[in-house]
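Missing here: one protein chain of the complex. Every other protein chain is in place.
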Amino acid sequence: MKVGFIGLGIMGSRMAGNLLKKGHELVVYNRTREKAGPLVDRGAVRAETPAGVAEQVPVVITMLTDPPAVAAVALGEDGFLGRLGKGSLWVDCSTVNPSFSREMADECAKIGVRFVDAPLTGSKIAAETGQLIFFVGGEKDDVEFSMPLLEAMGRAVFPVGGHGMGTAMKMVNNLLLAGAIAAFSEGMVLGEELGISRKVLFDALLASPVAAPILALKKPMIDAGNFEAHFPLRLMHKDLHLASVTAYECGVAMPSSNAARETFALALRYGLGEQDFAALYQYLKQSP
Amino acid sequence: MKVGFIGLGIMGSRMAGNLLKKGHELVVYNRTREKAGPLVDRGAVRAETPAGVAEQVPVVITMLTDPPAVAAVALGEDGFLGRLGKGSLWVDCSTVNPSFSREMADECAKIGVRFVDAPLTGSKIAAETGQLIFFVGGEKDDVEFSMPLLEAMGRAVFPVGGHGMGTAMKMVNNLLLAGAIAAFSEGMVLGEELGISRKVLFDALLASPVAAPILALKKPMIDAGNFEAHFPLRLMHKDLHLASVTAYECGVAMPSSNAARETFALALRYGLGEQDFAALYQYLKQSP
Amino acid sequence: MKVGFIGLGIMGSRMAGNLLKKGHELVVYNRTREKAGPLVDRGAVRAETPAGVAEQVPVVITMLTDPPAVAAVALGEDGFLGRLGKGSLWVDCSTVNPSFSREMADECAKIGVRFVDAPLTGSKIAAETGQLIFFVGGEKDDVEFSMPLLEAMGRAVFPVGGHGMGTAMKMVNNLLLAGAIAAFSEGMVLGEELGISRKVLFDALLASPVAAPILALKKPMIDAGNFEAHFPLRLMHKDLHLASVTAYECGVAMPSSNAARETFALALRYGLGEQDFAALYQYLKQSP
Partner (left out) sequence: MKVGFIGLGIMGSRMAGNLLKKGHELVVYNRTREKAGPLVDRGAVRAETPAGVAEQVPVVITMLTDPPAVAAVALGEDGFLGRLGKGSLWVDCSTVNPSFSREMADECAKIGVRFVDAPLTGSKIAAETGQLIFFVGGEKDDVEFSMPLLEAMGRAVFPVGGHGMGTAMKMVNNLLLAGAIAAFSEGMVLGEELGISRKVLFDALLASPVAAPILALKKPMIDAGNFEAHFPLRLMHKDLHLASVTAYECGVAMPSSNAARETFALALRYGLGEQDFAALYQYLKQSP
């Protein structure tokens, strides 16, 4: 299938790479032009604007940072949405908030474009190896239509419900991720201050059913004190912010998740925004 | 081996049962006399006081609610500690705080008794089936001596370090457990309010590496709205309190764990103390 | 001066009453038509739509619940903004967020209308007696022009800066108010559980420099267990939400204010939204 791909950052470039590998033709666009280079070398066609992508394909996948970035690329100057033909499909893999996904679905409906929100979970390694998990919201037929594309990039695809429901599930998933790293970081620092070695802490906790399996990925970071970002702390902070806004809209209280959000906010202010979100450990561990 | 066992509640009675099953002779004591009945029927000898246990055995295992309960049984009127012979061993499986374990070790040292802190993780089902995980602190020889007893009751034993270190690790483990249930409860309520079905939430989250495996045990409780206690909420609150006190002693900040603690405190006040700690979900879900 | 007044709730009706008393001619509008009755009886002219207000006056004051309500009345169907003549002034007294105030200022600028954000602090009694405090943002001339109107409704007017700065200051003010009631409620419940009488607690705390003077207003509510709203809990929750969104936009961490926000969210879920925000005390005090 001929597919447009917009947003070639840490995750997007790897996802697009897997689509190429599975034999899809790609038309790509990225704001920072050079990032498209490696994909173009592998056969992707470069478009000069988001609109330029839409003119060449019936399906556009977006993988962008946040709602304003998605809105700009879709609806801004040279945005792609107005150039998509009737019956085309937009698959938004960005992590946004459910009400934003529903807004985008409404914008699409006005002009006869189909919309699927398909955010994902997984690190840059999972993106590289096609092991992502997708949570998908949209009309049943549209979700089915998008399946082969999503399966080219991931190992599991969960249809969750109508428009915005994929985004909703992703939001919940990231709440758990944030909660896991917050509790783990606090526990590690407490354990170390009590005199337990870091190695014993890791061995015992990762063998225990109380620890999320994903935490194993953070062991080398914490061991080396090197938090090069798989998933930057500032984006985790953004996700918690969007979840908090959504909780307000739904009348839900989230005392622990919001406490974690504020600790991320402090870490951000302390200069750790571009580090991996596991640098929360570093922040709590710091001493004068 | 002839072993004393003091504290025959939900967990202790099942642990003692496994010792019997593995062929150990038991002398048992419980404040509420009747609870010893089933073990006596299976061959255990009943003592009328904690001191009465100590007079008959070279090893005493305790499984009690909190530091005051342990102190009372060990050092109070008819306490067992004074009656233990020189070179005897006390294995305390209660969940207490590290500084308390060290105090008990010091009390033992004064009278030539050996001490091991060996708190455990696992639900009443794991206690029943001998699948508990033990975290052990103490002198190397004493830890080794206690191994066969602990292995009779559990599937893994982690030596963590000196006196109090088993307790320290258990404390960290329970912090992660509390963080897991807090994030999960908040995420479930948010997801349901956003319109995701409970079934899809469970399926997708438990397949995701962000969720602690132990959360699967809570699915039937949440589905049925029946939170009969495996591990009562008030004891989770107690553990978080002890962790918070220990964090103060160590100069560690734990913003998220403390936010969870306060939500448990609210749920306690609301009357959910004797429910399973997963009733935190129920508390957040409530509406007028 | 001939003045339009839109939004005649608990606060707005009393503020409009003071403008009448000081001799201003009023054209009023409220979504629930009957609420305008008492003012019409005192000489105000009723308009049938927000637009109908704008057609008759050079100055419109709005006192509405939240940003969506303000946007609907200003920019929605029959909104007033399009009908205001060039050089007219809009004074928005609603409690919104600073970025929203700046958006409204921009909308006004497009059509040559002047804009002042002038949110206020004070209870319904202060509204009744003209003792409100206004925080004002806008161009210097416009702020000066609005002074006599604001002074007719309040006892102090603080010019804070450009567009949105009045709103910004109000937001900070309400953060302190929320923090004051949260600490006070927690302290009162703790004190009472420790056995101190409510009377002694009030006397000693209100004499102490640690308590915000406004807390004295809440004594009769707490004494009587009657939390008829001066300022409803759900609006305090909304204000904390807007502050939290603004803090995110500015990169500021607010751990305590956000903890208070989540406790308000729980109280809201518990059914206390229409009670005065001092019912936070009641929520913390509850027992099964």
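We just call them A, B and C in the order they show up, numbering each chain from 1.
As a working rule, a residue touches a chain if its C-beta (ideal position, glycine included) is under 8 Å from a C-beta of that chain, and two chains touch if they have at least 3 such contacts.
None of these values were measured; they are calculated from a predicted model.
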item	value
Option from C:29, C:80, C:100 or C:184 whose C-beta touches the chain left out	C:184
Omitted-chain contact residue, chosen from C:39, C:116, C:152 or C:171	C:171
Missing-partner contacts on chain B, residue numbers	241, 244-245, 247-248, 251-255, 258-259, 261-263, 265-266, 268-269
Interface with the undisplayed chain - residues on chain C	98, 121, 133, 135, 156, 158, 160-162, 164-165, 168-169, 171-180, 182-184, 186-191, 193-197, 200-201, 203-205, 207-214, 243, 246-247, 250-260, 262-263, 284
Chain not shown, touching residues in chain A	255, 259, 262, 266, 269-271, 284, 286-288
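As a convention for this text, only the chains that are shown with their structure count from here on.
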item	value
Fitted rotation between chain B and its twin chain C in degrees, CA, nearest 5	180
Euclidean distance of C-alpha centroids - chain A vs chain C, Å	38
Where chain B and chain C are represented by their mean Cα positions, the distance between them in whole Å	50
Shared interface positions of chain A, touching two or more other chains	247, 251-255, 258-259, 262-263
